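Let me give you the structure first, and then I'll get to my questions.
For this depiction, one protein chain was excluded, whereas all remaining protein chains were kept in their positions.
Moving on to subunit A:
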C-alpha cells in the first residue's frame, strides 16, 4: 500500500491552550480513517493545519512524500487534498455548477468555460454516483444534496485525499448511510479519506482504521475490526461513560395539556391539531423527522408564538396566548433547539445570558435596574452546580463549548425549579460526556416531579429518557405508546405516519 498522507509531530498552541501536541498520523491509499474525539479534542484544528488554514508550531505534513508548505490552502488543493466542511461553504444564490466552478478559474479569464466544466462535472457524478442537478440553486437543495455539492467541489479540484469534517452532523440516518456507501465507492476507485467524527456507530460502520484524539494528543490507533464501541468510547472520553438509566416513572397530576392546537404558516411547519397531556414526574418523548412541526410546537409551549386555535393549559389553567414571561411565570423551563442562535447571545456575558429570561423577577431587578450582584451570584451557582467549564461569570458566553453552553442553559432553566420542562433537541451536536450530563439532568428534573416534554430527532435519546413516546408527522401527533414497548422499527413506522401499524395499545394516553 502506498502512503498518500503523513502528518508528523504536529503541535499547535493558541495562547495557553494546546490544541495539538505531537500528533502523527498517516493515511494509505484506498483507506478510510476515522479521526475520533470529543468536541475540543483538536480534530478540527489538526485538519485545518493539514489543509493550510492554520500554521503548525511544529511538525510536517507530507502528501505523496512531498512536504507541503505550511499555511497555504492552495498548495494543499494542488497536491490533491480536498476538504468538506461541517458548515457548508456554498453560496446559496448561485447554481450548483457556479458554486463548483467558482475559484477554479483565473479571475481574468473573460468567459467562463461552462461546457467543459459541465462535462467534467457530469463525469464525476456518473463515476461516484453523486447526482445533483447542476443548474439547481443551492438555496433550493436539501442538506444532503448540499453535502454532495461540497464533495463534488473537492473532486472537481482533482482531490485524491478527501477530508470530511463531521459529515453526518446534519444528515438523517438514511442520508448518512447513503453517504458512507458513496465514500466506500470512492475508496474503491483509489481515493483515500479521513473523516472526523465523535459518533461511535458510524466510525465502527464506515472506517477501516480509527485514530483517537483526546486533549490534543493521539491516545490510540486501532483497526476497526480489532476494537469495539465500548473500547473506543472509553479511549475517547478517557474514562468509562455510561448514559444514565431511567428509573420507573411515578406520574402525578397533569401539569400540561394541549387541546387541538393549530397554527399554520411558520416556515412550512404548521401544527394541525395537536393534543397531549403531560403529567408531573414523567417524560413524554416527541420524535419526528425535522420539519414536521416539532420546532413550532416547542416554540408555542415556550411562549414564542400563539396558536390560531386550540388551548394550552398549565395545571388546568388556560395560558393559550401566553408570552415568554408568562410561560416562565407559569413554571415552564425551556431548552431551545438551537443554543447558539436562540439559547444564548454570544457577545453577552455568562451572567447576562443566565438571567436575561428572568430579568423582571424581583430577584434580578428592582425598579428597572439590574441587580448585578445577585445575578452574578446566581450565575456562579449555576456554573458550580452544573459543572460549566471554560469561562467565568463575566466572560462572553461564546467562549464556552457547546456542551458547557448547554449545561448553562439547563442550569438556567432548572434553577427556577420548573413544573414543566420543554427540552428541544437537548443533546444535538454534543459529545458523549456532555450527553450523559444532559440526560442525567433531565432525569433529575423528572425525579423532582417536573413533567418533561422531550422533543428530539434522536431515537436512542427518546428511548432512553421517555416514559411515553409520540411521533410528530405533518403537524399531527401519533397516539402515545409506552417506550418500553417501543423499538427502532416501531418508532420508524410511527415517524413515517403509519400509526395503526405501530400498535393497538396506542390508545392508552
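In the analysis below, contacts are C-beta pairs under 8 Å (C-beta built on N, C-alpha and C of every residue); 3 or more make two chains touch, one makes a residue touch a chain; residues count from 1.
Note that in this section contacts and distances are computed from a predicted model.
Enquirer: Between "Peptidoglycan-associated lipoprotein", "Simple sugar transport system permease protein", "Phosphoribosylformylglycinamidine synthase subunit PurL" or "Isoquinoline 1-oxidoreductase alpha subunit", which matches the UniProt record of the unshown chain?
Expert: Matching the unshown chain against "Peptidoglycan-associated lipoprotein", "Simple sugar transport system permease protein", "Phosphoribosylformylglycinamidine synthase subunit PurL" or "Isoquinoline 1-oxidoreductase alpha subunit" yields "Simple sugar transport system permease protein".
Enquirer: Considering the whole complex, which of A:215, A:325 or A:497 touches the chain not shown?
Expert: A:325
Enquirer: Of the residues A:370, A:393, A:436 or A:493, which one touches the chain left out of the display?
Expert: Residue touching the chain left out of view: A:370.
Enquirer: Going by the contact rule already stated, which one of A:94, A:345 or A:393 would touch the omitted chain in the full complex?
Expert: In the complete complex, the chain left out is touched by residue A:345.
Enquirer: Kindly note down the residues of subunit A that lie in touch with the hidden chain.
Expert: Output for subunit A: 14, 55, 71, 302-304, 323-325, 328, 334, 336, 341-348, 352, 356-357, 359-360, 365, 368-370, 372, 395-396, 399.
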